[in-house]
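All protein chains but one are shown at their positions in the complex.
Chain lettering (A, B and C) follows the sequence in which the chains are written, and residue indices restart at 1 in each chain.
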Amino acid sequence: MKKLINDPKSVVDESVQGFGLAHADLVTVSTDPTFIRRLDAPVSGKVALVSGGGSGHEPLHAGFVGKGMLDAAVPGAVFTSPTPDQILPATLAVDSGAGVVHIVKNYTGDVLNFETAAELAEAEGISIRTVLVNDDVAVEDSLYTAGRRGVGGTVLVEKIAGAAAERGDDLDTVASTASRVNANVRSMGVALSACTVPHAGTPSFDLAEDEVEIGIGIHGEPGRHRIPLESADAITDRLLEPVLSDLGISRGDRVLLFVNGMGGTPLSELYIVYRRAAQVLADRGAVVERSLVGNYITALEMQGCSISVLRLDDELTELWDAPVHTAALRWGA
Amino acid sequence: MKKLINDPKSVVDESVQGFGLAHADLVTVSTDPTFIRRLDAPVSGKVALVSGGGSGHEPLHAGFVGKGMLDAAVPGAVFTSPTPDQILPATLAVDSGAGVVHIVKNYTGDVLNFETAAELAEAEGISIRTVLVNDDVAVEDSLYTAGRRGVGGTVLVEKIAGAAAERGDDLDTVASTASRVNANVRSMGVALSACTVPHAGTPSFDLAEDEVEIGIGIHGEPGRHRIPLESADAITDRLLEPVLSDLGISRGDRVLLFVNGMGGTPLSELYIVYRRAAQVLADRGAVVERSLVGNYITALEMQGCSISVLRLDDELTELWDAPVHTAALRWGA
Amino acid sequence: MVLDVNWAVKWLTLCAQAMAEHRVELIELDRAIGDSDHGENMDRGFQAVLDKLAEAPPATPGAALKLAAMTLMSKVGGAAGPLYGTAFLRAAGTMGDAAEIDPAGWAAAVSAARDGIVARGKAEPGDKTMVDAWAPAADAAKAAADTGGPEVLSVLVAAAEAAEAGAVATDPLVARKGRASYLGERSAGHRDPGAASSALILRAAVGAAA
Partner (left out) sequence: MVLDVNWAVKWLTLCAQAMAEHRVELIELDRAIGDSDHGENMDRGFQAVLDKLAEAPPATPGAALKLAAMTLMSKVGGAAGPLYGTAFLRAAGTMGDAAEIDPAGWAAAVSAARDGIVARGKAEPGDKTMVDAWAPAADAAKAAADTGGPEVLSVLVAAAEAAEAGAVATDPLVARKGRASYLGERSAGHRDPGAASSALILRAAVGAAA
């Protein structure tokens, strides 16, 4: 294992410390327990947004703390959801009295830990709404499983719900906007290589030199199936097709197209994927109104990408365009 | 070789096309010859900035085309400087009559091709100033060599000179500001792994599992020497020390600290490096006034990073803070 | 042998030892069908339990388990943290302030642990989760307590053996809950890491009484 780290046990702490030093104009970092909050939180009268999850997906979530997006981010150990004793103080620290939305990616660990924290926060008199993100079409959605995972759509939920909170929407409205984004976004990913969790020291799965793993998540977990390496266009088609059909995208639909890098893939390759995806959408008569290309929700140094499509309407577009000022996403400010 | 590409020969074209599709609000892409220009270029009365170089360093340079930064970017084949028949039309396309600054990284190929293009442009009556970027302290600077390479400092030169041009500075002033940034910035990089040029198909150098390459450039060329893998802090010290001593950083100096990823390193690791670098600078009594952390000038999927330090003054800080709106760097707009 | 606070502290101590020893093995199991963190999380969690035990030595078995519950909840994270936290909390609940636990008491504690895990995680037996260790353990402990004499060791052994067999029996299963469920059919042929760590925990309870 080759990493720019000092000690597998201190990766998260030191990284968060560095983040705090680099972005002291935006955030305050709390240690013991670890969480990152917006410098000016609690923002008077504003609904607060708290998200979190295992580390290793950077810039998610700390990179999205700031004006127009999250009020706090709670990082767990690498690929391990944070604990209630982190989530609760983060929630308390940013609540202005207007209530807090927990944005939770749908993994058993995240769900359970946020659930406990929400109960404890409610017991302290804070109104909590929990929005689960579960946009990954690679996973079968059924009552008898853990359900779909939250992946790329999380970034879009956080941005758009963050804008809703920033403009003064109340707790239920912010939560329902977040849910509406989740209902209208689908994603699917591919890995060309595995990633190595620092404390594990070996790659999260083994992949032959001519194989790719289709339907991977963001935790280095293997995907749904393995196929021989194909062209970028063929892989793009494989990822996009289930996304579009699950969303039911048809002629005239307006969409946001998000090509996300898993951490170890050059930007140039993401644009090759974007090119094909945009062509396919155009062929179907959909209108790509907004786009996002880059490493926003990653799996350490995994090579690969995910494609997310969000169906837009006037309000979602307006909220997407609203100013945002975070370490990883910034415009209009 | 595992890449999200269709054909090694079409990597640059397809990637640039995807870039154009994703950022149609910012840029126009010309094909045959290939270059990317700011949507509203030529901007009346404004000095234009053109940069370029081999592809594979994305987001550099196309990602820096837009308001407050470059007017055009000219991408060559992967790791191969562009040719005069690309650079000349790009230059002609963005000149408003106020002249054009060529920002050229100091590599023989880039220098020669931009030199030829500048001569041809001058012959067409356009005033050209060429600013060479050569900030890499890993390379001995001597009259008898090709001189230092242009690496991370390039991003800072382009941002700050772009802001000078945007506020209306004249040709010589923009060029001298660019040179001033170059004179005040130094960089050094490390690789944990090599990268694979698509048309070559094999990694650019071989590195044992427990070795790192110190003093690498951005073209997958081997560095100055190889050492056993060390902690992130130790490696940071190795990179930073020659940067600081060459710059002569002393107590009270104000600096911008830029930790750049080479493309395949998780952001979390870059923040671990940033943390140490910020500590060292603080220990020396320098004031880190601005920071930049992320993948801005890369070597495909190479794992590793570079550290750049720029000595700031009031004017450089003001120009750094000025609005910029490009695909890869954006604030205040 | 009585199951008093010394036994409880020794049990948790042996749990910590087992997690440290089997850390890499649990990571490997989780690497195959999950995200490579289970061994690390359990190791971190039980080391923290040791620290807490040293800081504030508990007075009763119930207090020891409650301390473990709170610590695991706040230090383990992931799916296992809340599940084990709940399990230990519910088990502690059955013990109240009792100074000693008898065979029926142990059976009740294991049952409560199982019920807590099911309540939190909504998994059924056969879903390839830690429930597949705790459910047979609870049944076996109850059967042993019902039929056996006053000898508590045999009840501890019955639970541990059933948990171990349950963990082994997860090998062929297709996961329907937790992260392994994303793999669908590909999850078959691997042991569930949480069932494996559960077996270690119940085996440690035997060791503490030996």
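As a convention for this text, contacts are C-beta pairs under 8 Å (C-beta built on N, C-alpha and C of every residue); 3 or more make two chains touch, one makes a residue touch a chain.
Note that the coordinates shown come from a computational prediction; the quantities given were computed from them, not determined experimentally.
With respect to the full assembly, the chain omitted from this view is in touch with B. For the options B:L112, B:A208 or B:A282, the residue in contact with the chain missing from this view is B:L112. Residue B:V78 is the one among B:V47, B:L60, B:V78 or B:A161 that touches the chain not shown.
The residue from B:D7, B:D25, B:E124 or B:E140 that touches the chain not shown here is B:E140. Residue B:H219 is the one among B:H219, B:R276, B:R311 or B:H325 that touches the chain not shown. Although one chain is not shown, part of subunit B still touches it, namely residues 54, 76-85, 107-109, 112-113, 115-116, 138-140, 144-146, 149, 197, 199-200, 202, 204-205, 217, 219-225.
What we mean here is this: only the chains that are shown with their structure count from here on.
Shared contact partners of subunit A and subunit B: not a single chain qualifies.
Computed centre separation for the pair subunit A/subunit B is 29 angstrom, with centres defined by C-alpha atoms.
Chain centres here are Cα averages; for subunit A and subunit C they lie 32 Å apart. We define each chain's centre as the mean of its Cα atoms; on that basis subunit B and subunit C are separated by 54 Å.
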